[in-house]
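Take this structure first; my questions come after.
Every protein chain but one is kept in place in this view of the complex.
And then chain A:
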């Protein structure tokens, strides 16, 4: 075997004897030596290598997830539309006026670049669903379309649960219909249809433009069509030009012109769907961006921290290599390579885990903002590893270059006997402090390496920021959920015919016609007499013209204690009597009015001046309603009456039992009480909570890993000192105290800075989210951090730090004294 192939360090020295005249064999030998040095460096420092693998893995995982989230949050509708091959226009066509062939022929019109259908379609009324433990519920009108499968030339349907319908009698519901997870196996009954059709829900799917409420197999529609109803078709189009409403309208007109007159009975433009989607998801984008940015920043910090620490910790070895004849360039190359090899493994694992974790994360994100894609964009999978490799190389370059330029003797000297370091005064003062010596020794450690301590503190700051921000968001979301939900104000709702209390899904009007509207006073008396009733208030609505707004505006009319209404006040106060009103932010923006202004409601031709006394957090019905006392309009509008009552129950009352009992009295008079727990269909906030939990756990883990790395480096570098401590009587417990003490200060600083930073991010992001939904935020939604919470969150910093340092601390405690003393 040649000397070169043996690749000894000695060969490298010999090959370098004559500068600039290196024999090829010698160069091979030097390369081999370099390779061995790199491999040995990686293999010898197992813990550090493992930490680097873990750190880069977490950093890449965080980067991939952050990239995926940021991509998902950028124009999510457009991405979903492209991915699901969405239709620019969905037309509903009367089959009695146009044949299927005529409809199909429109696919060949100029300007149509793709089409789907015609698909038989039907809209069914008066269905009921078996909601399991919640009993039977009435269904709103259900638009059902025949589709052979979820794919198609246009409008690919993304299955979110269950499977596609394969047989007659099965239906796949839109995931927007009952929320993301309709009860699979639920039976939908339609007693009005001949034979009383029953469909079984076998899956849920999402159409990017919401083309239907449900899909069935071909041939099923005929059995679902009421006897007298005309056949109908759905036809989907993509046009060459459909970027504006005018273009879509022109496209629609062109199709309609090709069909017999008035055959087009309905149309859904992708622009309408886009507007709805953006209105729905815009509030959540800032939150997702905030987490994505936090993830990216932490990835950069941890990589910089780990790599520079690893190179800096190898100074003595570098000195020895140089003494053996390695050139500065070779040392630089060796140490960059030594950082890149474990990083490469970490990056590989990181991409893998990032993509695996992205699936549930994007599923949750998708459910919130409708990204449709459950996979990481290819550019993220390429950019994240490339970026991290570049970052590792760049971060390793500076300390490696410094090490390469060191004289061999200096490198060896620095490696063998570390200097007293910085912060000696602070450490001396700490030694005088009335603290256990092991702890004060640990407390002083960060002052010896302030650069590293600052980098770790930055990671803990970001971890604490993420945790604080996340918990604040969860608290705010919970308050918002209560504020927006019906059962935030009441546990039971009593609706009666003619009422417009607000439930959008369930209807109580029985098949066969509604009875005469009951007298609200009768209903109120029944509620008041029912045991378990604590309080109740009436809600009604009517339409009125409002000065400064075009068209009719919904006026919500409250009877009883307005303060019981759940929507909180942003500014001003609740109305205290007639002729006063509270309005949402969007109303104020649309009219230019402000709290204290007087607006004029015109109802039945009568102008009623109303003073705005408060700005209310209210997002229903487009957020432009006026909320006032029933008496404001009851005198001028006979139709202004209570349509439902909201009931608060005495503590300990079982809502289900209360409802059963009350309905025995209400049903004979045409009213119906329902448990508001049934109204909790909006699962967005629980999904957001899950999303926040995943992201927070990840960021806190990355912060802990940064501490772990620093503690590993610290204990490795100071292993000899640890041996000395032990030789003069330091117990294992005191050793653990020392190592943990070295990160406590960093943790405290991290908490002290991170918690206010988290509060600041929360105070910034929540209003941005709210503004995206065209509302301001009540102060109570922002002031979610109490003193106790702040203190506990502040302790999160040290908690992250201590958890990160536990492993190296126990390692340091276990190290044999004689071994540590022998270590240089």
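Quick note on the criterion: a residue touches a chain if its C-beta (ideal position, glycine included) is under 8 Å from a C-beta of that chain, and two chains touch if they have at least 3 such contacts; residues count from 1.
The definition used in the following text is that contacts and distances are computed from a predicted model.
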Protein name (UniProt record) of the chain left out of view, among "ABC transporter ATP-binding protein", "Heme exporter protein C", "Two-component system, chemotaxis family, response regulator CheY" or "Beta sliding clamp": "ABC transporter ATP-binding protein"
Omitted-chain contact residue, chosen from A:110, A:531 or A:729: A:729
Touching the absent chain when the full complex is considered, from A:186, A:438 or A:740: A:438
Residues of chain A (touch criterion as defined above) contacting the omitted chain: 417-421, 424, 427-428, 431, 434, 436-438, 444, 448, 720-721, 723-734, 813-814, 816-818, 821
